[in-house]
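All protein chains but one are shown in place.
Labels A, B and C are assigned to the chains in the order they are written; within every chain, residues are numbered from 1.
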Amino acid sequence: MKIAFIGLGNMGGPMARLVLQAGFDVIVYNRTAAKAEPLRELGAKVAVTPGEAAARADIMVTMLADEAALRDILDGRDGAVAHLPRGALHIGMSTVSVAFSAQLAKRHADLDQAYLAAPVFGRPDAAAAKKLWVLAAGRADDIKRARPVLESMGQGVLEVGDDPAQANTMKLAGNYMIAGMLQSLGESFALVRKAGMPAAQFFDIVNKVFKSPVYENYGGQIAAERFSPPGFKMRLGLKDMRLVLAAADASETPMPLASLLHDRMLSAAARGMGDLDWSALGRLAAQDAGLSLEKT
Amino acid sequence: MKIAFIGLGNMGGPMARLVLQAGFDVIVYNRTAAKAEPLRELGAKVAVTPGEAAARADIMVTMLADEAALRDILDGRDGAVAHLPRGALHIGMSTVSVAFSAQLAKRHADLDQAYLAAPVFGRPDAAAAKKLWVLAAGRADDIKRARPVLESMGQGVLEVGDDPAQANTMKLAGNYMIAGMLQSLGESFALVRKAGMPAAQFFDIVNKVFKSPVYENYGGQIAAERFSPPGFKMRLGLKDMRLVLAAADASETPMPLASLLHDRMLSAAARGMGDLDWSALGRLAAQDAGLSLEKT
Amino acid sequence: MKIAFIGLGNMGGPMARLVLQAGFDVIVYNRTAAKAEPLRELGAKVAVTPGEAAARADIMVTMLADEAALRDILDGRDGAVAHLPRGALHIGMSTVSVAFSAQLAKRHADLDQAYLAAPVFGRPDAAAAKKLWVLAAGRADDIKRARPVLESMGQGVLEVGDDPAQANTMKLAGNYMIAGMLQSLGESFALVRKAGMPAAQFFDIVNKVFKSPVYENYGGQIAAERFSPPGFKMRLGLKDMRLVLAAADASETPMPLASLLHDRMLSAAARGMGDLDWSALGRLAAQDAGLSLEKT
Partner (left out) sequence: MKIAFIGLGNMGGPMARLVLQAGFDVIVYNRTAAKAEPLRELGAKVAVTPGEAAARADIMVTMLADEAALRDILDGRDGAVAHLPRGALHIGMSTVSVAFSAQLAKRHADLDQAYLAAPVFGRPDAAAAKKLWVLAAGRADDIKRARPVLESMGQGVLEVGDDPAQANTMKLAGNYMIAGMLQSLGESFALVRKAGMPAAQFFDIVNKVFKSPVYENYGGQIAAERFSPPGFKMRLGLKDMRLVLAAADASETPMPLASLLHDRMLSAAARGMGDLDWSALGRLAAQDAGLSLEKT
């Protein structure tokens, strides 16, 4: 089975490597060509255009940072959609809007191509360690076909419906929940610090009581005020909150916490934290409480 | 060692039983006397006034639903403070304000009595199963003296400082974080349901990705719309958000998420959900999204 | 001077009449043709397509309910843009997004057509009474050319810059401020009513102290719980909050109050108030406070 893997960034790079290591015949494409070289050394073919990668694929995987980057890959004269064979399957793993995923589903259907949305939970280190969780939504036989590839990239595949856009809704809802955890960590730590206690002491309680790896990872970063290099940039988090709110708006679902998170991230971006890790919401909470930036 | 245990409600009842079963010599008091009977059968003495319970105690434990109830026990002619012997230790386990705990510390010190704040995390079923987490703050030798009693009531004792009020700050911060988890579950479930998917499907993802027993317990309740009987009443959650905001106000720590949670709980109370479990924040989110109350 | 006037709804209808009564040679177009009849009786010509109206105009005025309706008029084979003569001026008076207005400016420039954005403040009754305020942004000589037409429609023309999109930003900011006034009236009235006082008594104070016709008009509606027929629908207010937040997002300006207003209007729409006047934010505040809907 021939796999085209497009998008070799922080996430896509390690994911493509896992697919390759699982024994698939892989051709890769990345806008910045240098990022393809490590994969070439591991045995991947390297395409010069998205269209070239797509042209002979049974399955095409795309993993780009945002919708605009994905559009660049898919559209145009040497775009992936135009060259993807009839009957081939596009697995879209990027975090994109619900509306865009729905449009893409229709577009592929019109061209007799198959399409699954399969966004993932996990950061670059989880991707490298094959610890991602993969959500998959689409036609049952397409999910069946995709399974070996998806399983090669993570610790589990969660099937979430037969409409691809459903996976995107759930991915966005999940990111929104993580952002909520960041905000609550940030505010708590600020409260505790202003009461004269080290954030780390409260963090210890959080780990004991809530037992979630998400609190553990991010709480550690906030307590240590370590926001760079970013695992996931504030600006990308802001983009996701925008997509959550767009989905909420379209379905008439008020989400005041999502609005709050959007405001906070927008403020973080405006105040120069757009390229820090999104856990810098904790720094923002500390700054708003008048705390200096020194570690506690 | 003689232990006075005052407050035998949903939480205090099972906690007192554990202390008794650990072999301590226990005298109990509860305003509604009937609740003391099961403990009498297990071997506890039963006092007629708080003062009687306190009068011969080495350690007095108090576990009341709120500050007003605690004041009733402590103050007045037959109140516990006046009768507690010099040198005896009061372990305050109720969730009360930071300011009140600080005042109480001073008051006991003036009377040559010792005082620890030791609020707990966990609901009535966790109390019954000895699964509570106990935070303890106060003088090191008081914590040492209290340890056997505290350990008899939970799965672990976390020491969080030498100023009792610090334990109260941390307890409140923890409850605020749980409330944030409830709100984000509620909004997510509403979003997912309005997109035509069952909440249970997203809940499954939450459990896989976040792996927290807190999400698991409350998410199950919200997905099943099971808010009664309450494990922890919305009205008590509202009280706690008020105490969090009072602490935030006093220390000049803006906590916009805590404010949001307070508003939501106040709205829930005003709309008739004050006596439901506080996870009914999920019902409120569904109602605000125009969702009917039927299960999904 | 030949004027094409497109869009004869609640606002456009009375505005077109004023232009006609000022002595201009007017041709009108409306999708629902019946609405053009009263203007035909007053002497206007009636076009069958937007293109027909635009084809011989010196100045084309558009006043549609939203961006989608405006796009329908402008685009396509019989669309207004394709038929508007070179050198002719399009005065866009609809409330549209900042981004759309900027695109439209570019599009007209590419076709050697002129474009002004001239959104208005005021509701249908103000339009009928020639009490609108008109914001105008664009090239100085275009504003000069447009002035007699704009002045025929309102009590004053406020020039706000040479970039058309600036007028749209200011119009949206103004609507956001009105929405903020509605929300604060709603919350205040709920507070006062729950304290046992009639909303009308507080409303009297508002009028004395704040002296604004905006408070006076809307406060009267909220106090009387009179939300239908709508002067400006909740759903249109919601659309405007969406456009404000889009502008805020694009320029990295956190606007937490705008987010709150968006959430409230979304909740109002989801709870069945989308077609009421947007002052029904006051009803929403009352409902959230558990107040019955009876008048006070």
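Definition applied: a contact is a pair of C-beta atoms (placed from the backbone, for glycine too) under 8 Å apart; a residue touches a chain by one contact, two chains touch by 3 or more.
Note that the structure is predicted; figures quoted are calculated from it, not measured.
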Candidates C:Ile3, C:Leu18, C:Leu238 or C:Leu260 - the one touching the absent chain: C:Leu260
Full-complex contact with the absent chain, from B:Gln166, B:Gln221 or B:Thr253: B:Thr253
Residue among C:Val46, C:Ala82, C:Ala173 or C:Leu236 touching the omitted chain: C:Ala173
Omitted-chain contact residue, chosen from C:Val98, C:Ala223 or C:Met241: C:Val98
Residues in chain B touching the chain absent from view: 242, 248-249, 252-256, 259-260, 262-264, 266-267, 269-270
Interface with the unshown chain - residue positions in chain A: 256, 267, 270-272, 287-290
Residues in chain C touching the chain absent from view: 98, 121, 133, 135, 156, 158, 160-161, 163, 165-166, 169-170, 173-174, 176-177, 180-181, 183-185, 187-188, 190-192, 194-197, 201-202, 204-206, 208-215, 244, 247-248, 251-258, 260, 264, 285, 288-290
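Here is the rule we use: only the chains that are shown with their structure count from here on.
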Taking each chain's C-alpha mean as its centre, the one farthest from chain C: B
Innermost chain by mean C-alpha position: A
Length of the line joining the C-alpha centres of chain A and chain C, rounded to whole Å: 39
Euclidean distance of C-alpha centroids - chain A vs chain B, Å: 37
Rounded Å distance, chain B centre to chain C centre (Cα mean): 52
Residues of chain C whose C-beta touches two or more other chains: 256, 267, 270
